[in-house]
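Excluded from the complex is one protein chain; the other protein chains are retained at their positions.
In this document, chain identifiers A, B and C correspond to the written order of the chains, with residue numbering beginning at 1 in each.
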C-alpha cells in the first residue's frame, strides 16, 4: 500500500467522524475536536512507517493500555501465573459490567480487557509501591512504543480518578472476594494513570508491530516479550478486545484489535503490520467509529484478515 | 507431518480419554466406548489425507452440524440477511443458556453456535416443509463432507427429540418474542435430525478443508460457498465455537474450531489444513477433552496458530 | 361503609381508567371497553354484599386464577407437598421471567404467582387427564366463587393458547429440568383454560371472603379449604401477588392482593372483607391501575391495612 491509497481511505472514512460521539464522562475527552482521523502503519518486514491524517496528535491511550499492562504482568509473573488470576473468555456484557462474574460466581475476572479484569491485571505488575508499579509500566510502554517522550496527561488523570467510582466499585468487589492482593486505592492510582498516558497513532503502531513480530521489536530485532505472550495477547484481543462488540469486530474486520475511549484503535496483522488509528467519536459500544471503518478498509485492501 | 509423528501424538493423548466423561443425557451417547481417539488431516495444498486412530468410526455430529447449517442458511439468504437474524458475539454463558439474551433484551440470538442461535439458523434454511429443509441440509452436508453415505442415526434422533425440552424452551422463547418465523416443532425436527447425523473424522476434515480453502472444495477446486461466508464462519468459530470455553480454546490452541457433544472436533487452519478429531469423553464445558489436547499438539507441531 | 361512600370512591377513581392501557397481547382483551370500574365488597361478619359500578360485567379471570389453582393443589397434595415443588419468595422480576430461577439454578419456581410457578402449580392438580384436571378446577372455582354459571370464554382461551409461546417456553424449561411430571401441552391446556374463565367482581369478592374467613365459606359457614392453606395463600399474595409491584402494593395498600391482566383485582382483609374489583386498563407492571387506586381508598376508609 502506498501513501496515496492510504490517503484515499482516510479521506473516504473521515465522513464517519460525525456519526459517532466523543466519550463525555469527563470534560477532557468531551472537548476534543471530533473531526480527526489519523493512521499509522508499521511494516515489520520493511521497517517502513506510513502515516496519514492526524497521526501525530497526542490522545489518551485509555483502554489500549490494558495490552501493555497485561504484557508486563506476564513478564513479571509468567504467563501461567497470570492465567491463574484472569481468564480469557468474553463476558457478553459491557466493559464496566461485573454481571457475568457475579452470576457465575466466577473466581477470577473473565478476561483482562474488561475493566474488572484490567484492574486485576494492573495489580499483578510488580513494584514496592504504586508509584514504582506505575513507573515500571511507563518505562515498558515507552519501550514498546519506541518513544521516550510518552507522559501523563495530568488533566485526564485527575478526571479519571475523580469520576472513577464504578472502577472503585469493581476493585472493591475484587478485594471483597479475595481476588486482589494489593490495596484498592494504590492499584487504582496505577490504573487511572496508565489510562491517562498521551500517545499517538505512531506509538500505537509500534506497540502493535512488536505483537505482530512475535514479541521482537522489529526496529532493532531485539526481543521485548516472549513469543508465547505475544500470541496469547493477540488471541485475547480477538475474542475480547472490543468489549461486547468483539465478535462483530472479529467477523467484520478480522484482525486482533484493541480500542480505547480516547478514540485510539490498535490493530495487529501477524507477521506483517502494526496499525495505530485515532478518531475520537465512538459508537454505542465505546469503540472509535470511523477508526473501525478505516481499519476494515485497510485490512481488506492489504488482505490481512487472519480468517481468510 | 508424517504418519509416524501423528501416530505418536495420538498415542500420547490417548491417556486423556479417561479424564473426561461421555455425554450422558441420552443413552446412545453414554454407552459409546470412551477409549477412542481418531484424527484426520486434510492438506489442501497437496490434497493428501492423513488419518490415525479411530478415524473411520461413525459418531453423532451434534453441534458441529451448526457450521454447515449456518453455511447453508447464508447460501440461501445471503450473509447480510442472516446477520439481521443472528449476531456474532460470545454469550459468556453455557451452550444452552438464554440468560444473556434475556438480561439484555436482545432482539436476536447472540451467535449461531449456542443452541438458541443454532435453532434460529436452522429456521432460516429454505424449504417448503421441514422435511425439505432437512433433505437440503443433508445434501449440503454430504457435499461439503464429500461423502454420499452420511445418514441419520435414528436412535440418536429419537433420543434427541425425546429429551430435547430445553431446546423446545429456547425455540418457544424465540417464537414468543417474534424471532422465529416457522413453527417450532418443524424447526426442531430439522435441528434434532441435523445433530443426529453419523460422521467420521474424515468427513469433518473434508468440511474443514472447504473452510480452509476459502470456500472451494480442494478436491475438485469447485466453489461450494462464498469466500466471504467461509471467512465469517471461521471468525465466529474462533470467538464462539466452543461455547464458554471459546476464549480459552482460542488462547491455547489458536485456530477456528467447533465441537460436538458426540466427541467430534473440527479445526480449520486457513489455507493449509482441514482437521477432524473424535474422542467421546468431554470436559466440563462439553468439549472433547483428549480431542482438544491432540488438536493443540498438532497445531503446535505444524505451526498453525493463526495468532502466531 | 355504606353504598353512597363507595359510590363516591368509585366515581373519584374512574378518572384513572384513562391513565392505564388494556392488555393488548390478544385482541379479546385489547378490545374491551377501558372505561369500566366496578367493585364488590363482601362483609364476612354480616354476609352483606356491596356492589358499585361495573360489578356484574364478566371479564377474564387471568392470573387471579392462580389463587384457586394453588388452593386446589394444596387440597389435593397437602401444603407441605406443594411446598416441595414451589417456593414462596418474590422473584424481583416480571411475571413471565424465569431469570431468577436460571441465575440461581433454582430447583423449584420461586413462587406460585409468577407464570412459571403457576404452571407448576396447575400441574399438581390431580386428575387422570388434562380435561379432568380442568373440570375439577372449574368445579372448585364455581364453589369458592359461589357461582355455578362461571364458564370458559372460548375466544380468550383460543387466543391465550395461540399466543402462549412464552408460557410454553417456561413450561418446557420446567420439563427439561425435571420439575414437571406431566406433559407440557396437557398442563398448558388447563393453564390457558383456567386463565380464560369469565368472572365478575362479585365472584372475586366471594373467593376473597373465603380466604378472609380462614377457609370457611361465610355464606354457609362450611369449610372449603384448611385454615393453614388460607393463611399461607394470603401471605404469598402479600409478598408476591402483584409481580414486581408486590412490595409497592403492600407498602401502599396493605392487604393481600392478586391481580389479573383482564383487569381484575382481588383483595383480602382478614376476618373482615373479601373484595373484588374490575377495571381493564393496566399499569406498567400489568396491574389494574384504577383498581389499585380504588382498593387503596377502600382499605384506608375501612382501616383494613394489616400492617397498621
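Everything below uses one rule, namely that a contact is a pair of C-beta atoms (placed from the backbone, for glycine too) under 8 Å apart; a residue touches a chain by one contact, two chains touch by 3 or more.
Keep in mind that what you see is a predicted model, and the values were worked out from it rather than measured.
Note that the undisplayed chain, when the full complex is considered, contacts A, C.
For the chain missing from the display, the contacting residue among C:5, C:99 or C:152 is C:99, taking the whole complex into account. Considering the full assembly, C:111 is the residue among C:13, C:111, C:161 or C:259 that touches the omitted chain. Residue-wise, the contact with the chain that is not shown comes from C:250, picked out of C:13, C:40 or C:250.
By the touch definition given at the top, chain C reaches the unshown chain through residues 87-93, 99-100, 103-104, 110-111, 214, 227, 231-232, 234-236, 238-240, 244-248, 250-251, 254, 256, 270, 305-308. By the touch rule set out above, chain A reaches the unshown chain at residues 97-99, 102-103, 164-173, 175-177, 184.
FYI, only the chains that are shown with their structure count from here on.
If you sketch which chains touch which, the chains link end to end in a single open path, with no loop closing it. A centroid comparison over C-alpha atoms places C as the chain most distant from chain A. Comparing the contact residues of chain B and chain C by number shows a mostly shared set, over half of all numbers used being common to the two copies.
Chain centres defined as mean CA positions place B nearest to the mean of all protein CA atoms.
Taking the mean of the C-alpha atoms as each chain's centre, chain A and chain B sit 32 Å apart.
The centroid of the Cα atoms in chain B and the matching centroid in chain C are 47 Å apart.
Contacts with at least two other chains are made by residues 103 of chain C.
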